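A single protein chain has been removed from this complex, and every other one stays in its place.
Chain naming follows the written order as A and B, and within any one chain the residues start at number 1.
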């Protein structure tokens, strides 16, 4: 696997939360904290990456994710180019040749989104010294910036990770988000990470990741500090993995009733976009314990942190508004 | 209806020209005048909206309109993101959830374009305190920046509105532009606003808007100071509302011959894009009295004015070139 850190232990690529040292995860959260202050202001811009070139290399359409990275890069004053590879006339050019070309244009960073697991890793293996690669989601494998914005949101509400019981609920099998969360929360020393899902939506080896497995919501949510709902891909219904949407909602949909067994100050999270009435009830999604929209806001700060760290703008001083 | 003004009477959203107080309409024209000077220079940029985020939220494709707003925002130094919702994989996300998400990313302004009347209003009703909404055209309802750039162009040529006879010609029924013009010109105190159209292209209640109705071009254009031609949507021909293009041109197409009954210094306007030989003869469109391209130029300044006013950059001092 490509090393994500350079020889000085500093972030170069950001491909997965798996195996990252705790101090780096914490540095990322701390850096994001400094940016969170910036983007709350009317002038939401710092000059840290002025003159740097970030290329959004999207092999599958994801307007939502593209926007978050584009915004993060622009708020760091970088130049951003969107390259939608699906619609590109590739003219028989191989991926490698395309990468070499973009690199030759002095791009500093590729933000890679692909429907196949391992693509960001592959890209990182093949770029030159001066380019950083961020994984913006690859297949079922990883979505590390999403996991870090979740960790950021948890820390803002709970102060730390050690004493927490964190329950991840839903389609863990097909969720790159869940995998990245489990690795990030493990790396950050979370007290207990639980997964709650029907057997058909759990990978076989899930316990080897250090999580406790539950198939019953009320047992799994008991005394949880944080409840993370996963998006249910509706196409799973056809795949005979699930009975029906109403049945799924009855068993695994988060309702106020089920949430009652969690801690009174438990927070509810979701990577979005939410399926109201499928994996989460609207009263919960829009309720006082939901921090779903905070996650979105924090996502910009976290992506700014990853970008600025990976591009070597590893300043000791906090960024000043420009 | 959503208030477009905040409690201090300042512009917050810009959804319609209907009901806006005259002093605000004039303030908008005056602000646009200050920007018109800026964009005539080689450095067409002011730092007024640096660090602000403008999102072009287009639910129907309109490259032309998108470009004008994108240019206006960039010349104010804002960061602009184009989101083409039609092509977005919405993944079952509702419009409201999408808005909340974009808002959570600390967007400052949504520029909304939609084929259905009322969408910009709906969006404005549902955004939070810190977001401004601009209507870039919603169905047959309104296109307020177009109306204001028309008013701006008229004032530049005629000095004011009170003594003017202004004739709007063509498909008033399906024209958001015409509706917005009638409200804006009424609010600015135009002497007499006329509409000239066949009965099939006039809404029934049109006289209640304070306009004089004509079905004959030569009667309606008599002594007009300003002639505003509307674009004829060619698909109306199929709808049995109109006989044929040549017949329409014979009756309602603007020719030098028909224009001769207007005042000698009458100006000719059109929101574009023009249908040469359908609603306007090329000799008129490209003639000495046409101000059609000036309208395009003025459109940037007017949109800069609306954006800067709505985003609270309501400075007393004129913008300095950056």
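The criterion applied here is as follows: a residue touches a chain if its C-beta (ideal position, glycine included) is under 8 Å from a C-beta of that chain, and two chains touch if they have at least 3 such contacts.
From a predicted model like this one, the values you see are computed outputs, not experimental measurements.
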> Taking the entire complex into account, which one of A:3, A:22, A:50 or A:250 touches the absent chain?
Replying inline: A:50
> Which residue, B:10, B:74 or B:263, contacts the hidden chain when the whole complex is considered?
Replying inline: B:74
>> With the missing chain put back, one of A:108, A:121 or A:279 would touch it. Which one?
In response: A:108
> Which chain A residues would touch the chain omitted from the figure, given the whole complex?
Replying inline: 50-53, 79, 81, 83-84, 87-94, 97-98, 100-106, 108, 312
> So which bits of chain B touch the chain we can't see?
Replying inline: 39-45, 61-64, 67-68, 70-71, 74-75, 234, 272-276, 293-294, 296-297, 299-300, 321-322
